[in-house]
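Just passing along the structure, written as structure tokens.
Just one protein chain is left out here, and the rest sit where they should.
This part shows subunit A:
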Amino acid sequence: MKGWMGKIRALFLLSLLSLILSGCGKENLTAFTPKGYGAEVSLNLIIISLLVMIFVFIVVMVIYTIVLVRYRQKKGQEDFVPKQTEGNKALEVIWTVIPIILLIVIAVPTVTATYDLASTDDKEDSLNVNVTGNQYWWHFNYGEQEIQTSQDLYIPVGEKVYLNMISSDVLHSFWVPSISGKMDTNPENENTMFIEAYEEGVYYGKCAELCGPSHSLMDFKVIAVSREEFDTWVEDMQNVDPEATPETASAQEGQEIFQNSCIGCHAVGSQASAVGPNVTNFGDRSMIAGVVEYSKENLIQWMLNPEEFKPGNKMTGNYSVPSPEEAEKIADYLLQLQPSEITPESATE
């Protein structure tokens, strides 16, 4: 008996200890420290339901322990035949009614929060971004502002931002745990969800619906900045001239190659790109393709063999692979596409 309970207790302690050691996960990734409206609503509900359930668990375990201590067969009791009880009406009513009451305690805030998070009352007056999930990258289209970008979603802090989400291929799910719960992107209908970040900073987003081999490599970022910074960013992005001549000769050559070849799938500026990510502010990003360390070498390597970084991506086999020299020039061009002072770095400062 002792050993039994001891082992369970040791197990819980071990799990708890490991949790403490690892903190509650990485800041701006974990759902344990919410920094946005949706995440806060979810966490509150998680805590309410967890407390109710811990109460139930304790009741079950207390009865369980008493039963095992008191009624275990002891030596010399082998022939003992206990009273054959059929049941107990009063007890059975108790353990039917009390759980119903406990469930109501959880159900009321559940329904309230469900309607709260689904409300679209102020959609017209808020910033709207059209989000498209693709294998394996995210596209963000600020319709009213005429800005198109990929991978990094810039939003003003402390404001509701409505995301109108759709998929261009298979199902994906948009999840930024520190700001909000997730919403699927379906190919046939647009889903709407709002997010609101409480603090400025860079938040980590992930795809949460199996979408192919690189499902785990579809990371993106939400960059929450002050309203002024956001306006600056919008202005900078709107002022981008895709034809502008880069400074260095290498980048100029890179631009030429890009305009002749890469443009078939990718885009710079506000035109929509049908197949590949928009690279208007590529030089402002902090990751290549969402998951690769940001360096010129990696960028060149990506252009030479994207399959190495994202298995099953749509680029592999669908473009004429540049020579290493060409790739370096394109890299020079892409890396200097830095339209704005507002970047992931500036947002974390």
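The rule is simple: contacts are C-beta pairs under 8 Å (C-beta built on N, C-alpha and C of every residue); 3 or more make two chains touch, one makes a residue touch a chain; residues count from 1.
We adopt the following convention: contacts and distances are computed from a predicted model.
A chain of the complex is left out here; the name its UniProt entry carries, from "Cytochrome c oxidase subunit 1", "Urea ABC transporter permease subunit UrtB", "Ion-translocating oxidoreductase complex subunit D" or "Long-chain acyl-CoA synthetase", is "Cytochrome c oxidase subunit 1". Listed for subunit A, the residues touching the missing chain in the whole complex are 4, 7-8, 11-12, 14-15, 18-19, 21-26, 29-32, 38-39, 41-43, 45-46, 49-50, 52-54, 56-57, 60-61, 63-64, 67-68, 71-73, 77, 80-88, 91-92, 95-96, 99-100, 103, 106-107, 109-111, 113-118, 169-171, 173, 175, 177-178, 180-184, 186-189, 191-192, 204, 206-217, 219, 291, 311-312.
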